[in-house]
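Just one protein chain is left out here, and the rest sit where they should.
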Amino acid sequence: MSETTELKHATLVTEGIVTGYEDGSRPRLVGGYCPDCARWYFPCPSYCRSCLEPVQAADLGGEGKLHAFTVIRMRPPLGLPQPYAVGYVDLKESGLRVFCLLDPSAIDRYRLDMPLRLTVSVLGHDGSGQPCLRPYFSPGDHHEDAEKETDTGGGEVRDE
Amino acid sequence: MSETTELKHATLVTEGIVTGYEDGSRPRLVGGYCPDCARWYFPCPSYCRSCLEPVQAADLGGEGKLHAFTVIRMRPPLGLPQPYAVGYVDLKESGLRVFCLLDPSAIDRYRLDMPLRLTVSVLGHDGSGQPCLRPYFSPGDHHEDAEKETDTGGGEVRDE
Amino acid sequence: MSEVVILGVGMIPFGRHPQKLLVEMAAEAARAALKDAAVEPGEVGAGFFSNGLAARLFSDHTIGQNVYWEVGINRIPIYNIENACTSASTAFCLACGQVAAGQVEVAMVVGAEKMYVPELGLIHSGQSELDTQLGLVAPAGFALRAKRHMAEFGTTEAQLAAVAVKNRRHAALNPNAQFRDPITPEDVLSAPMVVDPLTRLQCCPNADGAAAVVLASADFARWRRGASRGKVRPVDVRAAVYCTGSYANPQDLTHWETDERGCRLAYEAAGVGPEDLNVVECHDAFTISEILHYEALGLCPAGEGGRLAEAGETALGGRIPVNPSGGLLSRGHPPGATGAAQLCEIVAQLRGEAGPRQVPGARVGLAHCMGGDKAADSKSCTVVVLSV
Partner (left out) sequence: MSEVVILGVGMIPFGRHPQKLLVEMAAEAARAALKDAAVEPGEVGAGFFSNGLAARLFSDHTIGQNVYWEVGINRIPIYNIENACTSASTAFCLACGQVAAGQVEVAMVVGAEKMYVPELGLIHSGQSELDTQLGLVAPAGFALRAKRHMAEFGTTEAQLAAVAVKNRRHAALNPNAQFRDPITPEDVLSAPMVVDPLTRLQCCPNADGAAAVVLASADFARWRRGASRGKVRPVDVRAAVYCTGSYANPQDLTHWETDERGCRLAYEAAGVGPEDLNVVECHDAFTISEILHYEALGLCPAGEGGRLAEAGETALGGRIPVNPSGGLLSRGHPPGATGAAQLCEIVAQLRGEAGPRQVPGARVGLAHCMGGDKAADSKSCTVVVLSV
């Protein structure tokens, strides 16, 4: 429950880039999609880069595969932990390759091509010292996640 | 004497632009002079703008004539008083027209073409809150000043 | 330079846009300009982005690439230009040069600025400059000029106020202007004093804003006009001049030598004189500025600028309307965008699309911009002459 409390007092790093985290359902990235051009975007741009028309907000899911990762051991920015991990993640539904934070508690477990699952939680601050909600990927796939949810009897409270 | 104490603890707004203020002698602006090109400068540049050779530091004196003045009534920068006064001053020796602060205690006395005399004293801060020595011109000419010095029996302590 | 045309312009209303990022504002203006020009993103061969303050205010840099990619423009050279108040017009001069040289067929300028943030602070010539450290805030340099002009030529406070009142009257007719409610001379003169003799209503307000211009070679415009949509309404660039200060000492405060030189060079390049102009946008950062620019532009003899304003000759309906958009004084002044917004206005005027503020039959227009105080001179002056 302490994490839930934190969630309520922290602001999201950038509005509109994730969904499904406030209500305990599955966190997913939100990007954009232009149906005319069949193009996906993350983050959602003002306009489709092909046709310059506004794009629809699109659920990009919370699952991906690790394309590259590294561990940042220098003095971290934005109150992030030292060390922390980042990587490029290939998103399952859209095929987009996105830069993202990786779960800093799993630094020793990252392997290329491993499945990842999105979390949204307080990680670092917003630049003015306020706690900040950031999306990050953790090891694990949808299947694992579903099992876990079954184990705990539902998705409302999760403490990974 | 309190002003003298202040002088010792404050830093000069920019190094090398004034002299004669630390020892109680007459404060003067320091600029540059290129003997080859017979050109005066304030502040002193790295090179003469005609011949690109280094210039000599040059005493520009402490006397001038008020070419233009105004009173700044907006929220002041750098801890300057509200209001404060600035102007363009035509320096006596070099003929240079320089931008400078004017004595804020004499705001009602400025008239075009009036004679002015340089003071260096704490006026505002240096941007990080530390008291800062700044040159500024006050009404009065050399002649007046000389009389005053005679009156007070010397130039060591002056409290204008 | 007759071979360069403006194909399209776009801007967002200047004002407060707290919900929009700088890049979003810029992209909105860029998209509008592309659509106005009927140019596809892939046709743009070079992009220029101008901004003055985002590095200091937001720790952002190399922003142009972000802006252009928001409207689908990538791969091409993108230039990030800063030049104080003339940032956008300097970018325009660079872009014109590349088109005139045949280095690109289509170029684009986007300027944007976001100023309504608590971090803004006072506008100055650079914190490391001695003048700044000696208290030279931006309005003070202009106030000193006003005081000399009043002393030497008898310019009055009422004449200064007339400029602000006129530009506000114009702004009421411009939906892109920030301040549109009419003001009276009394309002201007009784507003809080900022720097003697300039009251708050004589100083241009801050603004969030963005504006964009699409340029092309005349050949491209002809081809496009013939081949396609008929919507193409090119405006000829007759001159695009940029010069910097002379910094001579002593400076005469009643005019900027740089201003006069810039105007003269532009007239020479364009082959026109002040008598040929139908409409002018000039850099009325302060009321006194507009008066001094009248004189530099040759709209009146030296010293007569105040009387020209007071006589209404530079108002819509007058002999030579100046700042029909409302100018910096009422449209607001986001330095990164102002130079492009001026071009938006002149293009609208020359196309006959300026609606209730249209100067009837305008064929030749001029956009004038100045920026940066240095050694009692100006660091930059740009003058663009357009015609149809």
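The first chain written gets the first letter, and so on, giving A, B and C; residue counts start at 1 in each chain.
The working rule: a contact is a pair of C-beta atoms (placed from the backbone, for glycine too) under 8 Å apart; a residue touches a chain by one contact, two chains touch by 3 or more.
Quantities reported herein were computed from a predicted structural model and do not represent experimental measurements.
Looking at the complex as a whole, the chain kept out of the display touches A, B, C.
Of the candidate positions C:Val5, C:Ala143, C:Val188 or C:Cys243, contact with the unshown chain belongs to C:Cys243.
Within chain C, the residues in touch with the undisplayed chain are 21-23, 52-53, 55-56, 58-63, 65-66, 68-69, 74-84, 90, 93-94, 97-98, 100-103, 124-129, 242-247, 258, 261, 371-372, 374-375, 379-380.
Contact between chain B and the absent chain runs through residues 45-50, 52. On the side of chain A, touch with the chain left out of the figure occurs at residues 13-14, 17, 43, 67-78, 80, 84, 86-88, 90, 95-97, 99-101, 112, 124, 127, 134-135.
Note that only the chains that are shown with their structure count from here on.
Averaged C-alpha coordinates give centres for chain A and chain C that are 43 Å from one another.
Taking each chain's centre as the average of its CA atoms, chain B and chain C sit 36 Å apart.
Residues of chain A in contact with two or more other chains: none.
For chain C, the set of residues that touch two or more other chains is empty.
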